[in-house]
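Inspection log for the structure reproduced underneath, given as structure tokens.
All protein chains but one are shown in place.
Each chain carries a letter (A and B) given by its place in the written order, and its residues are counted from 1.
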Amino acid sequence: MSSFAQGGIILAMAMVLFLTGMPIAFALAITAILSIVIFLGPDQFDLFGKMVFDSMNDFGLLAIPLFVLMGNLFGGSTASKQLFEAGEAWLSRVKGGLAMSSVLASAIFAALTGASAATAAAIGRVAIPEMATRGYSSRIATGAVAAGGTLGILIPPSVTLILYGIAAEQSIGQLFAGGIIPGIVITAMFCIWIFIATRMEERRASRPDVLPHHGARKVTARLYSWPDRFVSLAKVVPFALLVFAVLFVLYRGIATPSEAAAVGVVLVMALIGIGYRGLRGKDLIKVLLETTNQSTMILLITCFSAVIAVVLSYLRIPQDLATLVTDLDMNKWVVMLIINVILLVMGCFLPPVSIIVMVTPVLLPVILTLGFDPIWFGVLMTINMEMGLITPPVGLNLYVIKGIAPDIPLKEVLIGALPYVGILALALVLFSVFPEIITWLPEKLYSSGVATGG
Amino acid sequence: ACGGGGGDDSGSTAGGDCEDVTLRLSHQWPEATGEDGDFRSLIAQKFAEGVEEETDGQVKVQVFPNSTLSKSTEQYDAMMNGSIDMSVFPLDYASGRVPEWSVTLMPGLVRNHAQAQSWEGSPIGDALVANMEENGAHLLTWVWNAGAIGSKTDPIVSPSDVEPGMTMRAAGSYVEFMLEDAGAGISSLPSNEIYTAMQTGVLDAAVTSTGSFASYNLQEQVKSFTSPTENTFWFMFEPLIISTGSYEKLCSDQQAAVDKVGADLQDYAYTASEEDDARVEKIFADAGVEVVQMDDAAFDEWLELAQKQWDAYAADVEGGAELLELAQEQHD
């Protein structure tokens, strides 16, 4: 049997098991054990436990629960409200300013958490009701929050970039650095779209024959005095300082990413404890339990995927795939396009974490063979994963919006989010044409690439 | 063919009929393309080619480089439970399982290649081979690797060059303890973080094999490099081995072939390791790094600190004292 046929069988097993609705982690575990028995031989059965254990034996993975904890602590504080209010105070006179505020607040929130749903939930809880009362249509409101939330995995820290870095043996520090400028560019692109969409809605609304969108009324802008604005800005200074503190710890050689995450947790606790009326015991327990839930979910998927990756590597599937791509002698950008389409389709159905851990070990040899920069590809893949967060039928951020605003029809949420899929696709093209947008900062911060292996 | 591998219990026992066998050889070294690659990786490749030729294709060796099949430190376990058959394996990695094996990365015990190569066929060498056999590892080729010291500041030649509070990373726990005695702070970072850790200042200095210094491109980060050409306190034994379980499943002709190919590679393994030190030294010198040597006086200073670790090893490990004694005999 060719290695591709074997790979196909493994893929088919996983897909069928996914569709039964069982937890992805255990679907992967069943796939792993069946693959071991079928392809490595039944006598290799005993290895399973060892492989599962070894796959977790990695200091880099520690960053994930700690960055999730940091985000959850932050999400439980008043931070999201203050970030949103500060944005509003400065943008209240701009068309769509409130929606832009939620995107900007999401971007800053993203810099303090590793996950996207956390970002969308924290900002959305504050922003969606406020936008509704101020006459924003539900399309504009929910689209901005769903899309803004996706920045959580692009702007560092990022759970998906950590997982990619570990699977691809790339420096997590460099990957984080690679996400910063694209994160800012995409934030700007989102804001420009909000401006355009708001104008389009106004034109539509001025035509008497057209009914307004769900929830849309005349938009009212609240007025802010200059002192108000500076007061609101002053309130977010501690959070901005926190972002810089973590980046400083990371890039000034005080700590590795995992350690920076722990320092971040302590700083957030101190900040909430000192500046924001204390951290109560019972709130802390809730945050810890929630972090346990998210961590075990992400890491269990990761460890069972790692076992499958070992089997695939044993079957030489990644290597054969790389050879095949070389032999086909296709234009490397055609291959890149195909990869992105496959990722986008997977993104419709699976959460980013599972895609990254399953796909990276298989694709990496192909990427390296074609001569693409692995840091650049890691960031590109993350942007592709952002699309998956807002595409139906399975889109984590869409569920978040449904949870916050159950009365808004799903159709409105989908229509509101759809343009952002296009914007992210546009960003993929932009960063392919100008890869320096991604690679410049990591190269600036780290004079040259980190060798692997050895 | 799918499945296969050394886990096949049926048929081929020693002396019986010779059947086709595929052996899995896993190692942690970067995949070598052409003759310029990592010499440990090349040993694996040459072995695979040699065995296939020697047995007319009856024994195939599949090489999995770069830890693709098993984590570097887990390869002994993987050999013991049969998921891999062979490795080019730093024995010290398994010292949690076989504490005696720390003797193969004991600071100051081996100071240069000549001394390292003298183990083969000597009392310490024979004792070690017997011990390995007892613990399920059949030795095919002796492979030794010298280590260097890279520092972001002035060269570290003698213990007094270790400034208090300097953060270092070393391979081997007894080496780490010795550096701690010299006044260093020890960081147990994973090896793939060394480059970034040095760049960001998390690490001030590192002790590892010369080959790793080059493959991690540390010449871009360090200011000084203490090359092992004269002396070094860091010598690691990372032989080409096959698990006794897999070895016993080969028929006697195949066993002979495997042993022969391993022995034929011996000269290459010794020379390549020495040449590798010279190659790496040149890379660092060319990159403008200050390359220095450790003279005998400096080595003796380290030896004093190292002996404390030898004593600890002799006290902690059953049979350790005997092995140490034999090793020292060799070097008098």
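Keep this in mind: contacts are C-beta pairs under 8 Å (C-beta built on N, C-alpha and C of every residue); 3 or more make two chains touch, one makes a residue touch a chain.
Here is the rule we go by: contacts and distances are computed from a predicted model.
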Exercise for review: Among "TRAP-type C4-dicarboxylate transport system permease small subunit", "Molybdopterin oxidoreductase Fe4S4 region", "ATP-binding cassette domain-containing protein" or "Iron-sulfur cluster assembly scaffold protein", find the name that the UniProt record gives to the complex chain excluded from display.
Suggested key: "TRAP-type C4-dicarboxylate transport system permease small subunit"
Practice item. With touch as defined up top, name the shown chains that contact the chain not shown. Key: A, B
Practice item. Could you tell me which of A:2, A:57 or A:326 touches the chain that is not displayed? Key: A:57
Revision key, fill the gap. Where A:155, A:271 or A:300 are the choices, the one touching the absent chain is A:300
Exercise for review: Among A:404, A:417 or A:437, choose the residue that contacts the chain missing from this document, as touch is defined above.
Suggested key: A:404
Exercise for review: Could I get the residues of chain B that touch the absent chain, sorted low to high?
Suggested key: 73, 92-97, 99, 164-167, 173, 176-177, 180, 184-189, 202
Check your understanding: List the chain A residues touching the unshown chain?
Key -> 17-27, 29-30, 33, 45-50, 52-53, 56-59, 61-62, 65-66, 69, 72, 75-78, 117-118, 121-122, 125, 249, 254-255, 258-259, 261-263, 265-266, 277-278, 280, 282-283, 285-297, 299-301, 303, 349-351, 354, 393-394, 396, 399-400, 402-404
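Keep this in mind: only the chains that are shown with their structure count from here on.
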Revision key, fill the gap. Separation of the C-alpha centres, chain A versus chain B, in whole Å, is 40
Check your understanding: Where on chain A is chain B touching in the complex?
Key -> 1, 6, 38-41, 43-44, 46-47, 50, 54, 57-60, 169, 171, 173-174, 250-256, 310, 313-315, 446-454
Point to revise | Complex interface listing, chain B residues touching chain A | key: 2-5, 7-9, 24, 28-31, 38, 64-71, 74, 77-78, 81-83, 189-193, 195-197, 199-202, 211-212, 215-217, 220
